[in-house]
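Accompanying notes for the structure given below.
The complex is shown incomplete by one protein chain, all other protein chains being positioned as in the whole.
Letters are used for the chains, namely A and B, taken in the order the chains are written, and counting of residues starts over at 1 for each.
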Amino acid sequence: MEWMAWTPTVAYFFSAVGVMLLGMTIWQIVSPSIPRRGFLPLVTTRGDRLFLGLLSAAYISLAWTGLTDMNQWYGTAIAFTVLLIVMRWG
Amino acid sequence: MKPINNKAWLLVLPVVLCVAFSAVIPLMTVVNYSVQDILSPEQKVFVGTEWFKTVLRDPELHGALLRQIIFSATVLAIEIPLGIMLALALPAAGWRSSLALVLLAMPLLIPQNVVGTIWQIYGRTDIGLGGVALHALGTEYNYASNSLHAWLTVVVMDVWHWTPLIALLAFAGLRAIPEAYYQAARIDGASRWAVFRYIQLPKMRGVLLIGLLLRFMDSFMIYTEPFVLTGGGPGNATTFLSQYLTQKAVGQFDLGPAAAFSLVYFLIILLACFVFYTLLQQSQSADQKG
């Protein structure tokens, strides 16, 4: 494990991903998601929207890092907002 | 509809474990590297998004990315139509078909670095047939010193190597068309083009999308062939993304930037993969309906 060079930040990140997967699984069992069409040009389930939201969030964060010199947290905040929008209305 | 059965997970489990071992652990490691400055195994400094900042603003990376996109677009624009034409020209059955298929598929089975070696030899102007022939035609062809020539050689090499895959896929798609379709077309007096446009092309759609997906991804990670041919040169004319990444990671041992770059690369692939996969699924469900 030593060679993996763990840092707390990354550990939290992957724990969050794990919790999210677990949460989505339980949510799916308790109340199965019905595929529907939102503003995205395809029919999606809850899981699809989470994936797309996370992907968009990652791209937005990267664009923030690459294009601006402002604090990274603003970028993260925008990315998180987009994630929520995609989850809710996508 | 397929029955719902969550016990099916047991059947999938071996695959998940195998792939997870080789995919998830390395991915976690890459993420770890990307946020630290690793001076030695004992000395690590957390640097946040610094490496991403460096990598995303690196003009060399922009150059490599641009070259990569142009290269992938070029080989796809040549290989897909050429592969379809070859598939249409292949005899449908008999020994001629077998022979042509085997000859056609030959380049697919050649290791990537041997492909590089073959063209390295073939293109040389002193001992290679291709190079000598081009000189005899009066060109100044030299892949070792002329960037454009090196680039063209890599394109031709890729076309030579991978067009057969598209041809085989398209051929398989063509064979799946029932004879009745052609008979109907003949009765209607449809032109050759109409048969292609309204019968053959739609039936090949599924396999062609798979071919497109595989070729896009594989051309996007091309490494060995240009590496063997000229080592990415002359200059950086044939330094594509993988080449650049490997130089950083193995050549200069810049773990942090290499890892950050890996993640950016991975995100690009993930998006492209999703787009193709969605298209593929839509075409398959369209097939099932019609």
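Going forward, contacts are C-beta pairs under 8 Å (C-beta built on N, C-alpha and C of every residue); 3 or more make two chains touch, one makes a residue touch a chain.
In the analysis below, contacts and distances are computed from a predicted model.
Hidden chain, UniProt protein name from the list "Leucyl aminopeptidase family protein", "ASKHA domain-containing protein", "Carbohydrate ABC transporter permease" or "Phosphate transport system ATP-binding protein": "Carbohydrate ABC transporter permease". Across the complete structure, the visible chains that the omitted chain touches are A, B.
Considering the whole complex, the residue from B:75, B:134, B:207 or B:237 that touches the absent chain is B:207. Note on the undisplayed chain: of the listed residues B:35, B:75 or B:104, the one touching it is B:104.
The set of chain B residues touching the chain not shown comprises 1-9, 11-12, 14-16, 18-19, 21-23, 25-27, 29-30, 33, 82, 85-86, 88-91, 98, 100-114, 117-119, 121-122, 126-130, 132, 160, 164, 168-169, 171-173, 175-176, 206-207, 210, 213, 217, 220-221, 223-224, 228, 241-242, 245-246, 249-250, 255, 258-259, 262, 265-266, 269-270, 272-274, 277, 284. Although one chain is hidden here, its contacts on chain A can still be listed: residues 2-4, 25, 28-29, 47-48, 51.
In this text, only the chains that are shown with their structure count from here on.
Averaging Cα coordinates per chain places chain A and chain B 28 Å apart.
Residues 2-7, 9-10, 13-14, 42, 51-52, 55, 58-59, 62, 65-66, 72 of chain A touch chain B in their complex. If you check the complex, the residues on chain B that touch chain A are 25, 28-29, 31-33, 35-36, 38, 41, 44, 46, 48-49, 52-53, 56-57, 264, 267, 270-271, 274, 278, 282.
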